[in-house]
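First comes the structure, then the notes that go with it.
We show some of the complex, not the whole, and keep each chain where it was.
Order of writing sets the chain letters: A and B. Residues in each chain are counted from 1.
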């Protein structure tokens, strides 16, 4: 589906051409650039855009197949970017990855979105409200798209951090589910790292390319800003990996410690229970001459002895910290 | 065995020469290139091809000995590649590695296959159906062979991922076999990494060489595509290693946790069983004055007491979550 199809000249939207042919014509005529937004296009739709703008066939194929890693590829005068936007689903503690493909040319920028995120309508609105930036052409749009994708990583990082905080609480409260949660969160963090890590190199190569071409300074500074943002996200994701690794190791230790404590507690109760049995066994012996057996209060005495021993042991273990 | 032996001119198969001599002649005459496919050739067969095309002796020796790591080596005007195609045997959860040697010259490409995979007949069919690509010469064939080898890695990666998913289920279901499976799968993943990892550098050096020679742009873009594919595979294999490592560590913790739970359960039953024994021991004492002993319902009372205590403990442990 073609969501939006506009031509911009000098920072202002000048036409909403009803067809791609006209877009192309208008763009050429007025020396503007086209910005076409597609959402899950059918192969035919994508192909017609590709034909009109002469997009590189391999990149079009990638956009059709999907499941690309984040990458940037130059094809002659055209550049293809695959991005991996992400959304955090708090209920499932899962990171959902989308895919966004961008075709960038001297006078066009085409976005192919395969998921709800990122919110490109917002990007368009932002840019149409900032004609100065928009006037810098398709690269400005690319910057804004990247900025949006990276901005949407922030809630993911925060969601993950929040889960890690919860895991720490669980960890020291002895919640048994914690190892499964650590495992699954590690998996999400690793997937997130796979999605965001290449972005840093991509931005670096993009910045290098712009620096070589002596491109607009503001744009380059803006991209550096996005790059810095990416680095911060990558660093935090790295630290999550390490924290979860540590949590896993601490958990192993805590499980062992718990076991030590249980064994002590259980052994204490075993001793408390068993000592009266010893008394009972003694007074169950069949010796002819056992004075206690003939005492009138022998039986209460034996019971009292049992209780006293049990209670004494209880106090002793309590003092030792076993109970 | 020489499986196929053809000369291609301008993208079209022009001759199926009955002998290598003629291949060579036809190739020279018509300015085409020869593409010879061999399958487990005898040393003599390989030698005769080597003599005809003047292949580098060290590379021929490597192809004969086998057990090469994936590599690319230039010998004067000829290039030798060793590739490690892989197949996933799902029944055994094993990755089977084949070996494919490629000799690339200005006007020939010779493949020496030592296993069923990769399916080079498919490659030939694909290329013969795409004369435009085939017309670009032996490098185009090399690209198609690499593409096929890398494409065949996809089912391996998927098979491994599938096993890892199963392992995760086993892990949290307490299946004892899981540590052996993790160990063995780690071994397979490591072998797969050894086979695929050098491929990334190989493709990089190949791309550099083509860029230097200002080779055909389409070919270079195609190789970049294969390279990108390899990177994606290498990244996923890396993440498998880490996941399995984590699974192993989680397993250690789960085993400890299981033990804690068993100990609690066992101790509970021990207490439930032992408390009646204490009652019995008490009423087995031989005191002269024990009123209960003379009750008509003393015995049922004692049994009832035993049951009551046992049941009370059972309820108590149940409430505590030990049972």
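Going forward, a residue touches a chain if its C-beta (ideal position, glycine included) is under 8 Å from a C-beta of that chain, and two chains touch if they have at least 3 such contacts.
This structure is a prediction, so every number in the text was calculated from the model and none was measured.
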How many copies of the one sequence build the whole complex, if 2 are shown?
-> 5
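One rule holds for everything that comes next: only the chains that are shown with their structure count from here on.
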Note: chain B sits from chain A at a C-alpha centroid distance in Å of 26
In the complex, chain B residues that touch chain A | 168, 171-172, 217, 221-222, 224-225, 228, 231-232, 235, 239, 242-243, 246-247, 249-250, 252-254, 256-257, 259-260, 263-264, 267, 270-271, 274-275, 277-278, 281-282, 284-290
What does chain A use to touch chain B in their complex?
-> 56, 58, 62, 68-69, 71, 73, 75-76, 176, 179-180, 182-183, 186-187, 190-191, 194, 245, 248-249, 251-252, 255-256, 258-259, 262-263, 266, 269-270, 273-274, 276-277, 280-281, 283-286, 290, 292-299, 302-303, 306
